[in-house]
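A single protein chain has been omitted from the complex, and every remaining protein chain is retained in its original position.
Chain lettering (A, B and C) follows the sequence in which the chains are written, and residue indices restart at 1 in each chain.
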Amino acid sequence: MIFMTNLVDTVIIFLILTNLMLLGSSRLRTCILVVAIQGILLGILAILLEDGSLGIHLILLSAAIFCLKGIIFPFLLIRTLRDLNVQHEVEPFVGYGTSLVLSPLVLVVCIWLGSQLSLPIGAASSLVVPVAFFTITCGLFLIVSRKKALTQVLGYLVLENGIYVFGASIATIQPVLVELGILLDAFVAVFVMGIAIYHINREFDHTDVDRLNKLKG
Amino acid sequence: MNPGILLWIILLLPVVGSGICQILRSPKNVMNFTCFGVAVIGILDIVTAGVVFSSNTISSCSEWLYMDALSAYHLIVMALVFCMSSLYGMRYFDKEINEGIFTLKSAKRYGILWFASLAAMTLILVSNNLGMMWVGMETTTLVTAFLICTRANKASIEGMWKYLIVCSVGIALAFMGTLFIAAATYKFQGSISGNGVLWTQLKMHAGLLDAKLAQIGFLFIFVGYGTKAGLAPMHTWLPDAHSQAPSPVSAVFSGFMLNAALYCIMRYTSLIKLVPGNENLSRDLFLFFGTLSIVVAAAFILSQHDLKRLLAYHSVEHLGIIAIGLGMGPLGIFAALFHTLNHSICKSLGFFCAGRLGQIYGSYDMRGMTGALRLSPLWGGGLLGSLLALIGIAPFALFMSELLIVKAAIATNSIWVLVVFLAGSCIIFAAALKHVINVVYGTPPVLDFKPRRSSIPDTGIVVFSLGVLLVLGLWMPNSLHEILYRAANIMEGIDAATTVCVK
Amino acid sequence: MHIEKIINPLLTLVLAPLLFGIINRTKAVFAGRTGQPLLQSYYDIWKLFCKGAVYSKTTSWIFRLGPIVGFAVVVAAATLMPLGGLPAIVAFDGDFILFAYLFGLMRFFTVLTALDTGSSFEGMGASREVMFSALAEPAFLVGLAAISKQTHSLSLTGMLAGPDTALWSQIGPALLLVAFSVFIVFLAENSRMPVDDPNTHLELTMIHEVMVLDNSGPDLGFITYAATIKMWLLGTVLVGILVPHNGNVWIDISTAVGAIFMLAVLVGVVESSMARLKLLHVPQFLLIANALSILALILVLR
Partner (left out) sequence: MSLFIWGLIIIFAGGLASLISGRRSGLACVFGALGAVAGSIAAVIPAFKVLLHGITESFRLNWSIPFGSFFVQVDPLSAVFLIPILGLSAIAAIYGVGYLWAYRGKKNLGVAWFFYDLLLLGMVLVVAAKNGILFLLAWELMSLAPFFLIIFDDEKEKARDAGWTYLVATHIGMVFLLIFFLILGGQNGSMDFDKIGVIDGLTASFLFVLAIVGFGTKAGFMPLHVWLPEAHPAAPSHASAVMSGVMIKIGIYGLIRAMTFLGHPPIWWAWILIGIGASSGVVGVLFALAQHDLKRLLAYHSVENIGIITLGLGIGVLGISTGSPTLAVFGFAGCFFHIINHAIFKGLLFLGAGAVLHGSGTLEIDHLGGLIKRMPWTAVTFLTGAIAISGLPPLNGFASEFLIYLGVFKDGMSHGLVNIIPVLGVIGGLALIGGLAAACFTKAFGIVFLGQPRSKHSQQAHEVNFAMLLPMVTLAILCVLMGVFSPFIIRVFRAAISNVTLLPQEVVQGQLNAGSSILSNVVIVSVLLVALICGLALLRKWLLSGRSVEQIETWGCGYACPTARMQYTASSFAQPLVALFRLFLQTDSRDLPPKGIFPDRAFLKTDTADTSSKYLYQPLFKWIGFMLSKLQWIQHGRLQLYVLYIALTLLMLLIWKAL
């Protein structure tokens, strides 16, 4: 059991690291890969967080997560990236350095928040919920502070991952159908956003979201 | 036969419909088929609702699909809005079709997405599992996104992108909230038959929910679904999406999608009211966001030049009014539900007229639109009627529902809300009236466009909607009263046995 | 219907023109002239009645109606007016309101008559007339209100029954204030100095005279006669406020008539001792009258 908890903790640490990398790196390709790693970690976490009974649907689920978040999404995104000849995130509203400096503080706040809540966490470590919050915050932060449409999609994905970690941490049995539905939605979302980015690129021949500000008032 | 089947039928028929759109061979056929199919489904919806009202609730496959008065009422609203919009949409694209802009491909895409969004919204209404409800809502967002840019141009794509991102983020937060609620159930995990969070069961054990978690969960839910419902300050996507979408889509957006989101919040409200220590939580939130929405809407209606954006901000205002009503006890909820119906009909009509007038004038800039009544008596008159109704002129039904809300406000003596509401509505009245007078009256500009004779369906839509609004303003059928009353009770979290006096 | 009721209006009709004579004679005396005979205005009126008439092409039947209405009004007003101890022919609560408004009717038609000629001078006179009378009316009615409050009577017959010593001791000041304001109204309404100058012939400065520039023959006769009667009636009001009675009808009448003639003399004195006010200052003059009346009202109400 201890071993389990340690394993969980390691995965959690890795999650935090991925988040930090996302905040720090400006190369879109890197970001995509990092998000892929995050997906894979989630797949692992799904199994680890399940105390004891290793149900068949659980295996199925983690497999689904693994494929979707770890393989298909990155694939889709990389392909989109290829279409729009852009490699780097332009200068964001909040610099990379600043975000990296800020992130530990945010993490502290998240840990404190997690301690506030009386969540029915199973065997999982007390770090899970805070990291979930942290991931969510990072996702929102990416969407708010970055300018490239693609980065915002990544931000959305990170947000979802965070929520997913939270979902996995609280020991409720979501029926597999719902889980699959949710995954499907995430998939469709990424797909749609990909197409949307493609359209944007075609119409505007750039994908800087902050330059999409014709509609106002 | 088991009435539960009906739920399956109304859920799956739209999917079939979207399948059929795939195999049609001409844009005209696609449009006609959407109209026909939606009509059939709409009738089935209403039949289902009727069954629900006769027998208190119906459910299927171990209560995964479930429908009670509240959802049935919204089902009727949805059926109405979709039928009207489809009927209108049948003729809306004629010009593009003839010019060949609106190709078979885009027609197919339109039809498929149209049916798909119908299916998604139905899923929201019929699913008892809060997770599935969330899935339905997210699907709605994704499906409707491309309806916005049926005609792909810079503005519409921008609108779509904003809609997509803002709503997705919001709904993700709503999912977070759902998880919190799920987490709050740990006290009675054992007692619920182990398949997820069914609203009915939560309702049963609501007293046992963990107060803190439920509270946080509700906050997330409110912000999340509130984003989709277009409550200020999360409404930012709304004017962009509404103004860029083709009119039938805008009508569905404003006419039902917003209400669907609000419906989700209602479901949770009926739970949170029963959680010890959180009785007033929902009230505070509703009143706060309601008043805020009205003020913001007033600010933007005052200086608006785009007709469709004007209507969009009116949606913000009216959703705010509905929210205020929901925050004001049984009578208020009754009024709010009534207002939902009125607003849906009226706003759809508004968008219909705006769309056609936009086609006539070639733009939605109200500074260039004058003398609509002379150019096209039907659509000009319709716009005048719908806007007069929107700003609360008696004897239209919206006046009645707003009157009830004021009554509720006085009854629960929430004075400040009342003051803000009345002041805001007066400002909006003045501003919107100015706009509509300048659009409808006066001498029209010289246009090469020859307004074509308005066809039977067009006339039908206008006359029907205005007629319904008029009749409901002057005479409320007892059946409708009963329905609203039962729905209000569900929302209020009390079973129909304990009576609430709204007479 | 006693016989002496008739005496009162008869006196009015007969003696009224004499007032002008008295005024003119007074002024002549002040100027050191012998002046025209006392009965001059009788001659004038008679002469006018015997003349033919000249009408402007611009005018309509309004122009012909005006003078007649004016005369009819003053005669009707005379029936409301008591004199000395004699009650009026028609006396009822609030008859003084009717009295005031009858003169309003007269003014209405005089002004229309003036405007009917289309002459800019007469328009000018009309415009001044309506302005001054609009200011004079409140002063008159508020003043009478104070009187009626004090005399507990709502009819001229009661109000002008003459103040007894008790009344004097009660509201001497108030009575004086009212008397002053009514005197100002009297001057304004009869278009005497210092409001108007009846015997200048520079059209720009006149008010009443200029409005009747175009009238001639019998019409002018009616107007002049009506003017004298109007002065008589308003004078009666003033006298009624101030001069006490001693019960014996005949003595009272003679004192009253005498008082009215004295008033005429007073007017003459004023006219020969004062200059005409600038037209711009006339409103202030009338506002003073209003102020006095209101003051009187405050005194009696407290």
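The criterion applied here is as follows: a contact is a pair of C-beta atoms (placed from the backbone, for glycine too) under 8 Å apart; a residue touches a chain by one contact, two chains touch by 3 or more.
What you see is a predicted model; the values in this text were computed from it and never measured.
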Shown chains touched by the chain that is not drawn here: A, B, C
Candidate in contact with the missing chain, chosen from B:104, B:204, B:302 or B:463: B:302
From C:18, C:45, C:135 or C:174, residue that would touch the chain that is not displayed: C:135
Interface with the undisplayed chain - residues on chain A: 93, 140, 143-147, 152, 209-210, 212-217
Touching residues (missing chain, whole complex) on chain B: 161-162, 165-166, 169-170, 173, 212, 215-216, 219-220, 222-223, 227, 233-234, 236-237, 239, 281, 284-285, 295-296, 298-300, 302-303, 373, 388, 393-395, 399-400, 403-404, 406-407, 410-411, 422, 425-427, 429-430, 433-434, 437-438, 441-443, 473-476, 478, 502-503
For chain C, the residues touching the chain missing from this view: 49-60, 62, 65, 68-69, 71-73, 75-76, 79-80, 90, 92-95, 97-98, 100-102, 104-105, 107-108, 111-112, 115-124, 126-128, 130-131, 133-138, 140-142, 145, 148-149, 154, 203, 213-214, 217-219, 222, 283, 290, 294, 297-298, 301-302
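Here, only the chains that are shown with their structure count from here on.
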Category of the chain touch graph - line, ring, star, complete, other: other
Two chains joined by the most C-beta pairs in contact, as defined above: A-B
Farthest chain relative to chain A (centres taken as mean CA coordinates): C
Whole-Å gap between the CA centroids of chain A and chain C: 101
Between chain B and chain C, centroid-to-centroid distance (C-alpha), Å: 79
Distance from the mean Cα position of chain B to that of chain A, given in whole angstrom: 31
Of all residues in chain B, those that touch chain A in their complex: 129, 131-132, 134-135, 138-139, 142, 145-146, 149, 152-155, 157-162, 164-165, 168-169, 172, 175-176, 179, 182-183, 185-186, 189, 194-197, 210, 212-213, 216, 239-240, 243-244, 300, 303-304, 309
Complex contacts: residues of chain A adjacent to chain B: 117-120, 136, 140, 143, 149, 152, 156, 159-160, 163, 166-167, 170-175, 177-178, 181-182, 184-185, 188-189, 192-193, 195-196, 199-200, 203-204, 209, 212, 214-215, 217
